[in-house]
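A single protein chain has been omitted; all remaining protein chains appear in their positions.
Letters A and B mark the chains in the order given here, with residues in each chain numbered from 1 onward.
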Amino acid sequence: MTSSAGGFPRYAEGMGLWEHRGKVAVVGYGYSEIDRRWDGVSMDRTLGAFQLAAMQNAIEDAGLTAADIDGFMCSEAMAGDSWAQEDRGDPRPYFDPPYDSEDGLSLTSADWLIAGMAREGTPLSNLQYIDRNQLAIGQETGKAAQVVGDGQANVLLMTYNMGNVPGRYKLEEGDYSEGARKWSAPWGWMTSAMMQHAFVFMQYCTKYGGSHDDLAPFVLNQRRNGLLTPWGYYAQHEPYQITLEDYLTQRYICWPNGLLDSDRPVNHAFAMIFTTAERAKDMKQKPIYVLSHVQASHPTKSTMATLEDHEAFTDSLARRLYEGAGARPEDLDIFNPYDGFATFTQSYLEGFQWHGVKRGEAFDFYAGDIRVEGPHPFNSSGGNLGCGRTRTAMYTDSIEQLRGTAGARQVTVRAETAAMGQVTPGGNGHIFLSVHPQI
Amino acid sequence: MEQRIPVTSSEDGAGEAGRRPVGLISFDIDGTLTTGHGPGPITREMVERAKEWGYIIGSCSDRPVGDQKNMWETWGIEVSFTVLKHMLDSVKSRFEADSYVHIGDTDVDYHFARVSGFDFLQVQTMDPEPWMLSPEDGQCHWGPEGRTR
Partner (left out) sequence: MPKTIPVPDALDKPFWDAVNEKRLVLQFCTACEKLQYPIKADCVHCDVKGQLEWKEVEGKGHILETLVVHDTRVVRLKGDVPFNVAIISLDEDPDINFLANLPGTPVNEAPQGAAVEVVFEELEPGRFIHDWKVVE
């Protein structure tokens, strides 16, 4: 892990307060509609079309025009899983421009998005700064805040998508394994992170007691919060609550990880606007200040990272995020840690010691009142498990809770600060937001 | 293609030439029936005809059981079973039949059919069963999305 004094990424311990604490603000956000998969024919529901809509919605939410945007940030990497590896039937038929390649369908390049905004009469005509290479939204939000804080952009539009096209996961591997796969493939280790987290989760149960089924109240509550998120996949397309019996009888993919512990891939896009606290003062929305952001990237020391590793990683993450914000655990009101697999969320919960939860106490906490209307509204977004694998519900919810616009999900406890991020304990980015420029 | 004789349930068939063969058909939902996410090629009419012909029918899906029941209620078809995908074997122990078929669209369907002693029909490539054919023109009218592979 390389250290960096200021700048990005923020990996190091002991960096103190973030140098731009309270000087950068989130002033707009927007999202698209959501589908389980692109259907292969509806050109108004492609990943690209969704992303343009999300960007336009964010600009409108901020009370800006496209010409006000001078910074643009996106993730050009393949959204979701690598389609090239999947057997999705015959080679994809392409269409008339702008859909004459994969661009706009299963991934979106900065050039495609910028051209799309121009095509739709909302040109980003004043861009001074373009960053197209963000890993995922956890890192991307931190980078966006840093870029605005550093003065490289004044009004930055940041966008992220997760795509899904027809077909099922299917990885064709030959009889031979090369590169990193030679140390895992021979024993049937999947490419998915599911197994890594199932392993650490079992170590957790061995160390602290409890079992897979102790995740039930958390997973059920995630779905409940998701159903209270009007744009979410389940609210839109499968609007019913799952039951305890559904959870206990679920099909296991890799024991102890079942279907209901895993997020569902969807087609969706999101956008967010960052600007300076100065500029945010007289804008349409109440500013939500960025107090801190940190990232993590930990190499695996042997074949698999262990519980001990993940606890150390998330202890460090929480310590650094709090330190950058000048905050303590009791200052954190809204907490939306990642839940791509239900098996690792407790690692963040305990690392951040949210509502006093210490190592080994997550199952007892889950068994208490974690509903949004209760005293411990954990993961009020519903996360990926409640809204589909957009990786953005934790951001929309945090902004809405701090604005007081979360509707049926609005918590009854104080909602002045929020922390959120993704992806996994070994590699992630997190951000700390507040309605005040300092704690 | 081997033509199957339409079957009736043992109650209906009793009193004629003894017991007539009873078939059981398990339907996957998503990617198999037209109500699925995404929609499959098997229509409500086909399923209803299979039932009229005396097949024991039901669904076997990764969808929660409550949602499977809701789906059948929406279709207005009373079915004999709604089970989770990995519980297909429970259908075999609950119902006595001469043939057990699971119709689905993925290798998970194939896997659980195989380990549960069911024949598997891949909905995208199967030859139409007699109950799938329209009595009007003898043709198989797949759902609006048709078959994609």
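Note that contacts are C-beta pairs under 8 Å (C-beta built on N, C-alpha and C of every residue); 3 or more make two chains touch, one makes a residue touch a chain.
Worth saying up front: this structure is predicted, and the values here are computed from it rather than measured.
The missing chain, though absent from the display, is touched by one residue of A:Ser42, A:Asn133 or A:Ser177; that residue is A:Ser177. Only one of A:Met43, A:Leu135 or A:Met190 touches the chain withheld from this view, namely A:Met190.
Residue in contact with the omitted chain (choice from A:Thr65, A:Asn133 or A:Thr303): A:Thr303. What subunit B contributes to its contact with the hidden chain is residues 86, 107-108, 111. Subunit A meets the missing chain through residues 87, 169-178, 180-192, 195, 198-199, 202-203, 206, 251-256, 299, 301-304, 306.
Just so it is clear, only the chains that are shown with their structure count from here on.
With centres set at the average Cα position, the gap from subunit A to subunit B is 40 Å. Those residues of subunit A whose C-beta lies close enough to touch subunit B in the complex are 36-37, 39, 89, 166, 168, 170, 237-238, 240, 242-243, 245-246, 249-252, 259.
The part of subunit B that touches subunit A in the complex is made up of residues 37-38, 62, 64-67, 70, 84-87, 106-107, 148-149.
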